[in-house]
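Got a structure for you, questions after.
As you look at this complex, bear in mind that one protein chain is not there, while each of the others sits in place.
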Amino acid sequence: MDYTDRETLVDLRRTLHRVPEPAWCEFQTTARVVEACEDIGVDELHVGPDVVDSDARMAVPDDETLAEWIERAREAGVDESLLEQMAGGHTGAVAVLERGEGPTVGLRVDIDALHITESDEADHHPAGEGFRSEHEGCMHACGHDGHATIGVGVLAAVADSDFQGTLKVVFQPAEERVGGGKAVAESGHLDDIDYLYAVHLGLDHPTGEVVAGVGGFLAVSHLLAEFEGAGAHAGAHPEQGRNAVQAMATAVQNLYAIPRHDDGATRVNAGRAGGGTATNIIPEDAFVEGEVRGETTELMEYMKEKADRVVRSAAEMHECTVETHTEGEAPSAESDEALAAAFAAVADDHAGVDTVLDHDALGGSEDATYLMQRVQNTGGLACYVCVGTDHPGGHHTPTFDVDEDSLDIGVDALTDAIRGVAADRP
Amino acid sequence: MDYTDRETLVDLRRTLHRVPEPAWCEFQTTARVVEACEDIGVDELHVGPDVVDSDARMAVPDDETLAEWIERAREAGVDESLLEQMAGGHTGAVAVLERGEGPTVGLRVDIDALHITESDEADHHPAGEGFRSEHEGCMHACGHDGHATIGVGVLAAVADSDFQGTLKVVFQPAEERVGGGKAVAESGHLDDIDYLYAVHLGLDHPTGEVVAGVGGFLAVSHLLAEFEGAGAHAGAHPEQGRNAVQAMATAVQNLYAIPRHDDGATRVNAGRAGGGTATNIIPEDAFVEGEVRGETTELMEYMKEKADRVVRSAAEMHECTVETHTEGEAPSAESDEALAAAFAAVADDHAGVDTVLDHDALGGSEDATYLMQRVQNTGGLACYVCVGTDHPGGHHTPTFDVDEDSLDIGVDALTDAIRGVAADRP
Amino acid sequence: MDYTDRETLVDLRRTLHRVPEPAWCEFQTTARVVEACEDIGVDELHVGPDVVDSDARMAVPDDETLAEWIERAREAGVDESLLEQMAGGHTGAVAVLERGEGPTVGLRVDIDALHITESDEADHHPAGEGFRSEHEGCMHACGHDGHATIGVGVLAAVADSDFQGTLKVVFQPAEERVGGGKAVAESGHLDDIDYLYAVHLGLDHPTGEVVAGVGGFLAVSHLLAEFEGAGAHAGAHPEQGRNAVQAMATAVQNLYAIPRHDDGATRVNAGRAGGGTATNIIPEDAFVEGEVRGETTELMEYMKEKADRVVRSAAEMHECTVETHTEGEAPSAESDEALAAAFAAVADDHAGVDTVLDHDALGGSEDATYLMQRVQNTGGLACYVCVGTDHPGGHHTPTFDVDEDSLDIGVDALTDAIRGVAADRP
Partner (left out) sequence: MDYTDRETLVDLRRTLHRVPEPAWCEFQTTARVVEACEDIGVDELHVGPDVVDSDARMAVPDDETLAEWIERAREAGVDESLLEQMAGGHTGAVAVLERGEGPTVGLRVDIDALHITESDEADHHPAGEGFRSEHEGCMHACGHDGHATIGVGVLAAVADSDFQGTLKVVFQPAEERVGGGKAVAESGHLDDIDYLYAVHLGLDHPTGEVVAGVGGFLAVSHLLAEFEGAGAHAGAHPEQGRNAVQAMATAVQNLYAIPRHDDGATRVNAGRAGGGTATNIIPEDAFVEGEVRGETTELMEYMKEKADRVVRSAAEMHECTVETHTEGEAPSAESDEALAAAFAAVADDHAGVDTVLDHDALGGSEDATYLMQRVQNTGGLACYVCVGTDHPGGHHTPTFDVDEDSLDIGVDALTDAIRGVAADRP
């Protein structure tokens, strides 16, 4: 197949859209990407545990969940030996193209989907065109099907070009849970990268608009606190309980009350909380699953430390024990101007692009920041670009969709930028 | 079948034990009880909406749940016309025996089961003997299979005796949720009852011990509060949320802090609480499901009013709406001494009984109190008796079981007591 | 002066009423009592540190407060050497009368006043008659002026009687703060007492009614928790504060939410709380002053342990330190029936008594319980009696007053009871 062809790319995107898979369960997705890379003919192709620092993965689902998604992939015909390589949730891939002397350029795309049920209304394009999610309750509602497609498209286009140097395309799992970035950053694959681009579609920018340097990522940490107390009959022996729901409620109240910080914006959310078993039983178990954020990594760390203290003290107050886990994490980051400028220059020349913004702040979080930071810390430059796309519904909603015209723009502009920085070493 | 026969009763109890059904879903159980009543030959048999004041039912499950249990009963061969009568969760039965002039005596037994998974250990008698629950996750863990059996046994034994008067045996649904008592009490069936007995097995009394007059029921009310706020992205727009989990946490903290009362014991428990959808979304929905109790009905009402205020104010504080429902309720009650004495006298004569306690306090709640109160308010007497039974596990635990020898004791003692009060009009 | 004379006793009571003094500041009161004891001619008279176990005193005011009240006593002409003995708040006295062979009988009366401003309305008897408090803001609003007078009256009357044995009258300081009982109990003076009476006027019983055996004392513990955090400018550097008011608020919320107990009634109250310095400073200091109670001493201890945990965890949650002090404490207690019966018998014979109640429950707290417990633990009997008195205003209100007729009843009945138990050894 010719992945420099627009129709092929649209087909690929729709194929991926049909089989959305959540964090660390991207078995079919990875298989399809691997197939494309082999078609294109890369020089190295990393899959399985070699893609990441396995221990640095966060938010890996339990064995039962992994088994379900593996079984689904098996039924869909994924090759058994590839499934074996990906055992334990080792999804994702790193494809390497070696084209002689020149710098090493990286492109990071993410590939996971969300636990959202896709709209089945006829005017929702994937539903109307017949490529709606076949995994009910799971959906590509953030465009990662498009990102993976762009990754493949760039790989094919660069392979087909006068590019001199090395290209690494990273197909990263588990971005939605901010669970994969750290593991990729610590894999070693980035340590020789001179220039890294990461790309996102949409973000409320229309088709034809691109942002050359996205910044303002909020550092984020997801935390899970599980309280364990002791049940007791609420009528007969209330004093024998150690009330985990009281601990949870005390924690929630005080989490939101962590002091604001003069150095910049902070956030906290007890996004999910719950506990207890029956009306007449003093609650024995409870949990809070939440997140803290900061305009800088330091501010996130400040919030995280406070949150940890709140949770521990709330447990102690109600004689419960508590276990806390970091479920996902990402630092803040900024795009390097030189790399953004290189992208802006080539994007501006593209027929489909009518507006180029030099900079925009994300105002959210994303674990590409781990990769960007890694490259920046080892002497390289990193840049996060946004390729606008008309999206009818907002990101993370059941009617989200991407305008497939933006795939071309993304592939072309990134390919040109990669060729450019390889040649000009900004 | 001869329901005055011990073996028949044990068989009946085991049959019922195999098919435990939760509140208002006792379709097979009711069918089996109806079959027995018809076998015995009662003069009136009420089933369907006629059993209760339909609108006074509490804790009725949603249509989907009802449909599942009806389907299960249909597959088990329950007669379609009976299922139609019970549509909408109208389970339970009232059987009437008319035996000439004499007072009207009532016996109330409850028939529902619990959402508990029964032990499958070999030394758990029902598992070892092959009559473990066939409805995985549902279990007769409080002896209501035995209560229903005793109801049938007493009906058969009284029918077979010199009893003069009218006997009404009430097979009440939904006691575990304190959801059925009020609906039965307001059905009209009790309004001509002169003497009412209610019976419970076990309660930590061994086989051979009976309690003639149980009292000290805590009045109870189950409440469900559902908060609705508005979601928002926790990183990008925390100010746009109206946080239902904050409302829930504020409610939980303040529910437990309702002032103690000088008139007697009170209780409060937020037994289940939860809310939210994702770590990065300001929680839009949350709930508290709990209970309040009082040593008297007035004390329970005091707690209920305070709890309602707490829940409403917590919602208002966080700009949420809240809907509150009473999911179940029961007043406090005391057994009439004259009726207890009548039972004590005959129980003491029974060969299997070695200890008769005149009085004991339950320390828990039970909606037989609605029936007792109704009878007492219309000029009758009411008494709650306990028939001890060796139970290896505690009530409401996976290893609960009853000693089947206690079924005989219950049937015999109650039959004699009913005959006695009909003759002597205490 | 003849303290067996009614007029003399009324004068004494009015003298004491004029100079109310709070806990451990009863310098003038003690001086006046000492003068009376010397007049009567006791065999031993303990004053100063010898009255109590000095270290076991609770709620002793700070040096400045002590100095103010000492100065006031000095100006009123109290003997300098007596003031020296009482230095550091060693008020109170133990008077001993030795009258040959016979049991040792004790009488405990309390002598301190309250921080209440006495009514100056003409129809408030002390105001109308000119013996209203001369210590503005301090008042005998609980009848301890009468109690001290009864102590003196009994001492004189027993001295003047055929009593055989030893009489110890304990004039106890600091009852209102439950701060003096423990220190007296541990002084050693009680260890040889065979029979102990304690007496209280009023308690909503009218003149002519007495209660022979008061019980139902709630065990109580007063706690003071002082939080210390760190201030910071609330606008410029909120993150630099460690917020003591947040710690206090978290503590208050969770104190009231300590679980109820199946063994009986408990109480908790954060009666005073506060903190902070200015609207724009993160609060650096805060406190909670409160109490816990229990129907039994064990229940009070349960509450105290929970309260301590709440306070410590609340401090930890907000990175504050906390110091907690027990400001006062008293166990629960019951009167011995034999001793109550002895009192009831003689009281019933008294012309001024028309009703004798065998028993009544206090429903409050009082640290005579420490003394009662001490005597009971060392093999003696103890009994708390109430001598009714018409009191226009409630206890602890600005219009409280005692009917001086009840002083006679108290002196006579107690004298007869003491003579009786010495003779009959019940």
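By written order: A, B and C. Residues from 1 in each chain.
Going forward, a residue touches a chain if its C-beta (ideal position, glycine included) is under 8 Å from a C-beta of that chain, and two chains touch if they have at least 3 such contacts.
The shown structure was predicted, so the numbers you read here are calculated from the model rather than taken from an experiment.
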Options C:18, C:293 or C:312, residue touching the unrepresented chain: C:293
Omitted-chain contact residue, chosen from C:12, C:154 or C:270: C:270
Chain not shown: contacting residue from C:111, C:170 or C:249: C:249
Touching residue (missing chain; options B:160, B:316 or B:424): B:316
Chain C residues that touch the omitted chain in the full complex: 218, 220, 222, 233-236, 238, 243, 245-246, 248-250, 252-253, 256, 267, 269-283, 286, 289-291, 293, 327, 363-365
Touching residues (missing chain, whole complex) on chain B: 236-239, 241, 243, 246, 250, 253-254, 257, 259-263, 282, 302, 309-310, 312-314, 316-319
Interface with the undisplayed chain - residues on chain A: 253-254, 256-257, 259-260, 262, 265-268, 363
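Just so we're on the same page, only the chains that are shown with their structure count from here on.
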Chain nearest the overall Cα centroid: B
Classification of the chain A:chain C interface as same or different, half of numbers criterion: same
Whole-Å gap between the CA centroids of chain B and chain C: 51
Contacts with two or more other chains, residues of chain B listed in rising order: 253, 256, 267, 363
